[in-house]
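Handing you this structure, nothing more for now.
A protein chain is absent from this complex, but the other protein chains hold their places.
For clarity, chains are labelled A and B in written order, and residue numbers in each chain start from 1.
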Amino acid sequence: MVEIGLAFNLLLEGIVFFGIYVIFTLSLNFQYGYTGIFNLGLYLPILAGALVVGYLPGRLAMMIYGVKGLDYVTDNSSIMVLLKGRLQNDPLTSIGILIVTLIVAFTVCWLLGYVTGYPALKLPADYMALFMLCLAESLRIIGMQTMEIAGGPFGITTLNPFWWLGSLAYFGLMALIIGFTAMICLVYYVICRSPFGRLMKSIRENGLTAECVGKDVASIKRKVMALSFGVLGIGGVMHGLNLGVVIAYGYTRVDFSYWPWLMLVVGGSGNNLGVFLGTLALVLMRQIMINGKPIFQPFLPFDMLWLEPLLLAIMLMVTLVLRPQGIVPEKPSHVKAPNSEGGNLQSQKQPA
Amino acid sequence: MIIPSAVILSMVISSFLLSLLAMGFTLQYITMSVPNLAYGTMAFFSAYITVTVVVLGYSPYVAVPFAFVLGSIASFLLYKFIAFLRDRGMPVIGLMLSTLVFDLAIYALMNIYAELIPHYLHAYIGAFNLMESDFEIAGIPGILIVSAATTSMLVLLFQLILTKTKFGIAMRAVMESHSLAIVHGVNTELVLSVSWFFVGGIAGISGSLYPIWFYVDPWAGATMFISIFAACVVGGLRSIYGSLLGGFLIAVSQNLISFTLASVFGPALWAYSSIWSILIAALVVLKMPEGISGFITSRK
Partner (left out) sequence: MDLKVEQLSKRFGAFYALRDVSLEVPTGKIVLLIGPNGSGKSTLINCVSGVYKPDGGTVWLDGIDLEKKKPHEILRLGMGRSFQIPSPFKALTVAENLLVCGQNHPGEGLFTSMLEKRWRRREDELIRKMLGILRAVDLQDKADTLAGELSGGQLKLLEIGRLLMLDAKLMLLDEPIGGVNPVLAHKILSQIQNIRDDFKVGFLTVEHRLDIILRYVDYVYALSQGKMIFQGPPNEVVNSKEVYDVYLGGHGS
């Protein structure tokens, strides 16, 4: 019975993890697969979102309940106990704080994407990728060093917006994350299927020609960055809530940039189905590694976790050499003829 | 404002090391049109060789030849991998992802090694600084002499090779245009293999010297990568001497800004050093997208 419970828990964790990473990889696909924006610093908005969820909800709750005289960071554990006690019986405030946090995270990351677009898009594509990586790493340094934001090197715990559900709190969180994942999938799907989707692809294919047919390429790219950054910020919030802590140290380029990139490359960029498959494949791999740890770890003199990046390297190498287009290569999308004319177009519309 | 000698030393030493690293990065970029993501990791892996050597009781400089060998081999292998993919028609972005393979692999190996040292050598290594194992001549730290000498000699050597030797001329041809060089009968494969071999070795040397003055932790490679990149951007993306200049500019400004802020807000501000370099780079890019060297060329 315990084994089933354990297995069930692992399955749930896996699903949540999958959902969060789908948010990351779909956003990456939106930037790179569709628009051709090469960004290696994906974790810039993810970390920003996580920092928001580390910084804001607790302090908001403190303000609302009039908790004074304590430092949020140094007295964090005592404050958490206090707040949990209050929030357990206050669903309205819990949800209210959650909504405010999400709005703030989205807005902050949206602006971040828009503003960094100005210098970033002036650089050639490959240097832009690195520039974003450096910005992301810089935020990580800020997060690690600055106590006031999210506990600096020690991290900080986050509020669970579903404490009022009692023992079902984690399920509430899960539902939230899956719900948001589904919503974000829908949003991206709708946008990519619309004329904006082919606009993005035209910019990816040939920016100069797109410019010459009247598209303000730089502005459109900034908008793409803004939206995807905003969504990544929400993903960061979800991640922080799921983990229960925010430790800036943990938001490394490997876990939050190279992983999504690998998922994109393995799955096949430029189409959302590929993204799903790639994410699934790697999430499965990680779950296997986590489950295998208790079995194999005693035999290794170092932390088994370090085998993961090695495995990733091998997977990436194999994919690049054997199947660079990924599991699901991009398929052309078809235009639906308007109802009043039969037209010579196939009337079947295929999702991108 | 009186700047303490320790800060000035930091400025000077990091200038020498950073410009060397920046030049190497740019050289790799110019020759293969691919920025090497693994560069920071490749260089700073060698810092662990230095610390191993010190733990075993030797002078840190003993690590230098080992660092050279490891760095050059890693760089050579990476070149071969990139060339292999390029010959199969992989676009630049795919090639960049291939450097990611090495970044991941070396990152993993480095951290595994860092965990093995306590296990086998019974010494704990988290963040380390090997200043105490350095020698001194008349009160001047050995690392200052070594870094200055290394950088100056290598830059001079590089200039000599580039202008006075057949190999150097071949290298300039390859940097100018790969396909044209092939047409002119240059053995581009040899030129590139050798160039990348030496750049990797020199990067390894720079990384191995770094902990003799500065603090190094497993993230040093990623942190330094920011400054290296900033130096290259400021100097000019396709200019090796631009990177040399960029390295000095970034190292000096980074330290000056950190010192100024630390004097006002406290020593904790030193941890944010690298951030100033990327901010400076961002500002430079807004006004001079081609960097300083590009700006100079366009004025002619």
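Some observations on this one:
The rule we apply is simple: a contact is a pair of C-beta atoms (placed from the backbone, for glycine too) under 8 Å apart; a residue touches a chain by one contact, two chains touch by 3 or more.
Values in this document were obtained by computation on a predicted structure and should not be read as measured data.
Taking every chain of the complex into account, the absent chain touches A. Touching the missing chain, out of A:Val187, A:Leu273 or A:Leu307, is residue A:Val187. One of A:Gly5, A:Gly69 or A:Gly214 touches the chain omitted from the figure, and that residue is A:Gly214.
Remark: the omitted chain is touched by one listed residue; of A:Leu199, A:Val245 or A:Ile327 this is A:Leu199.
By the touch rule set out above, chain A reaches the unshown chain at residues 187, 190-191, 194-199, 201-202, 204-206, 208-217, 223-224, 227, 270, 330, 332-335, 337-338, 340-341, 343-346.
In this text, only the chains that are shown with their structure count from here on.
In terms of their C-alpha centroids, the spacing between chain A and chain B amounts to 31 Å. Per the touch definition, chain A reaches chain B in the complex via residues 38, 40, 118-119, 122-127, 129-131, 133-135, 137-138, 141-142, 145, 253-254, 258, 261, 265, 301-303, 306-310, 312-313, 316-317, 320-321, 324. In the complex of the two chains, the chain B residues touching chain A come out as 33-35, 37, 81, 84-85, 90, 92-94, 96-98, 100-105, 107-109, 111-112, 115-116, 119-120, 222-223, 225-226, 229-230, 233, 237, 268, 271-272, 274-275, 278, 281-283, 285-286, 289.
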